[in-house]
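Worksheet: one structure, shown below.
The complex is shown incomplete by one protein chain, all other protein chains being positioned as in the whole.
Letters A and B mark the chains in the order given here, with residues in each chain numbered from 1 onward.
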Amino acid sequence: MGRFVVRRVLQAIPVLIGVTFLIYCLVFLLPGDPIRALMGEKQDPHLALVLRAKYHLDDPLVVQYWHYITGVFRGDLGTTYTGRPISDIVSQRFPVTLKLSLTAFGFEAVIGILAGIFSALRRGKFLDNVVFIATLFLISIPVFVLGNVLQLELGVNWKLTPVAGIEDGWPASYVLPGLVLASTSMAYIARLTRTSMIESVRSDYVRTAIAKGLPRRRVIGVHALRNSLIPVVTFLGMDLGSLMGGAIITERVFNLPGIGGQLAQSVSLREGPVIVGLVTLLILIYLVANLAVDVLYAVLDPRIRYE
Amino acid sequence: MTIIEDAVPAPRGSDEETAPLLEVRDLHVEFHTREGVAKAVNGVNYTVSAGETLAVLGESGSGKSVTAQAVMGILDMPPARIPRGEILFRGQDMLKMSREERRKIRGAQIAMIFQDALSALNPVLTVGYQLGEMFRVHNGMSRKDAKARSIELMDRVKIPAAAARVNDYPHQFSGGMRQRIMIAMALALEPDLIIADEPTTALDVTVQAQVMDLLAELQREYQMGLILITHDLGVVADVADKIAVMYAGRIVETAPVHELYKRPAHPYTRGLLDSIPRLDQKGQELYAIKGLPPNLLHIPAGCAFNARCPKAQDICREKVPALFPVTEPDGTELPGRGSACHFWKETIHG
Partner (left out) sequence: MSEQIIERPVPADGPTAKAPDPGGKPERVASLWRDGWYDLRRRPMFLISGFIIVCLLILAVAPGLFTSRSPFSDGFCDLSHSMDGPRSGHWFGYDVQGCDIYTRTVWGTRNSIIVGVVSTILTTALGGVIGILAGLWGGWADSLISRVSEIFYALPILIGGLLIMSMVGSSNVWTVAVVLSVLGWPQVFRIMRGEVIGNKYNDYVAAARALGAGPLRIAFRHILPNTLAPIVVVSTMNLGVYIAAEASLSYLGIGVQSPDISWGLMISDAQDRWLTSPHALLFPAGALSLTVLAFIMLGDVVRDAFDPKLR
């Protein structure tokens, strides 16, 4: 088990380095000179030189990247060109995105899995068809459309939820955005759970469980469910990263001051270090989530451990 | 204890002492598929008594497993349907029982051993858990006691170092050991009847014999009824008391085991026996029954075997043969023997 985790961690490192390098290249190939842009009207050649040296801007890209990535491994995400630590921005913005993503994650896991299980157990019946049509719509309606519609209906017309912003704190301000952000994944989870559940209900070991005279509750709850959740857990773990990426749209619809809004703003302002810092953080979370899934996967499926 | 109860149903055994353990009467099973109705079992009758071993022989698709699953109550319904028939266990028709009543019989009084233990055991639960579940669910035993009993069981089926392996997962065992775990699971509550569906097919030949011997030994010890489903004539010879040969959802021949080998009374049985490779036939071409088993969606009229039968006459294409009692040429009854062939006399005596 320990060796398994170590191997997975080692495999994740090249991906982290690769992604950050890719982003680094993308960001610093952006047209325009950030220092010149920073100084605006008051160009000072001397200060410009100092700043360029400080941010290693005249070094080759690979060297710049080296300075950066070693910093990341020391826990230093760097500073903006105005000297503000990026960790400062992160600590201000990140909790919003994290709360939003985790709320969404909870919704998609609970609602998605339950819908999938009931759909599988009532296969071909009314409830199954309802769930199927619901997933079709959730997948088809873009998040920003769904977000706007629900905001108008639940927030403005029925006054059930705050319309926008985070003034009401968690959970009030995050329920509706979380639900909206979760919508697409929730549908995929429901479908995946259904397929996987149907497959395991048909399996030989479930037939054995029935032949043992176990009550139906136990056959489904212990023997079928345990196996059919394995792919679902995998999807959930990989999806945590995508949720944080997708939060960028939900944050805009509901005017939440999270990472997404900051990222969009920094891209338009060409704030390279901020972009790289934030994206690196998102990727890091994605990789950690994947790692957690791998470990969980090995716990859920004992066949993996002994390969 | 005859197994020929074709047209006239035997009088109901009201007394448990004299009634057979299991009696299947005129059982029909059909599957409703997109292509039509597949008639998998078409009027099967058999009985099994305590301590007796019935071998059900047939190719895949002959209905031998479906019959067993119907007895066990594990058919998926739908698509399966049982339009007719009775399955009497200790004189009570299980098809008329409530779900809950049937569930309580499953595992506790009738248990089943499946062919491929690797897929039949749950891959993500330890064998100890899966064995212990029998005691916990049926007897309300505590987790700890159930585990102790599981270890005893594993010892009983001769799994080495049972106490150390009780927390292992099925994939960590060899094929033979896994099948022993299946046997242990079936045996856990000392059922009256065990149905073994091709219990050794997935195993190596050397292991096959060991597992078969174990099963026979345990059956003798506990005086259980055993239904052994197989397509392998070799497995049957040493273990079974009587044999029922199935073809296209019907029993085509029944006989005490050694009589069947000596004097088959149905051309299909004869074909099966002739297709066993034998050492004294070295150099000769192997015999094989020509043609393929019939499509269960369109079972031919008359005897289902007629298209493949070397003896087929016009009557075979018109009239379904009943299971005729088989006698000696002088009319002496041969107990337990029957053949569903219009020309059984020619087959057995000719």
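Note that in this section contacts are C-beta pairs under 8 Å (C-beta built on N, C-alpha and C of every residue); 3 or more make two chains touch, one makes a residue touch a chain.
Nothing here was measured: the structure is a model prediction, and the numbers come from that model.
When you scan A:Gly78, A:Pro162, A:Gly178 or A:Gly241 for touch with the missing chain, the hit is A:Gly241. Set against the missing chain, the residues A:Lys54, A:Arg84 or A:Arg303 yield one that touches it, A:Arg303. Listed residues A:Leu136, A:Ala172 or A:Val299: the one in touch with the omitted chain is A:Leu136.
Contacts to the hidden chain, counted on subunit A, fall at residues 14-15, 18-19, 22-23, 26-27, 29-31, 136-137, 139-145, 148-149, 151-152, 156, 204, 231, 234, 238, 241-242, 244-246, 248-249, 252-253, 263-264, 267-268, 275, 279, 282-283, 286-287, 290, 293-294, 297, 303-304, 307.
One rule holds for everything that comes next: only the chains that are shown with their structure count from here on.
Note: centroid distance subunit A to subunit B, computed from Cα atoms, is 54 Å. Contacts from subunit B toward subunit A in the complex involve residues 72, 74, 103-108, 111-112, 114, 116, 119-125, 133-134, 137-138, 169, 171-172, 185. The residues of subunit A lying in touch with subunit B in their complex are 203-205, 207-215, 218, 222-223, 226-227, 230, 300-303, 306.
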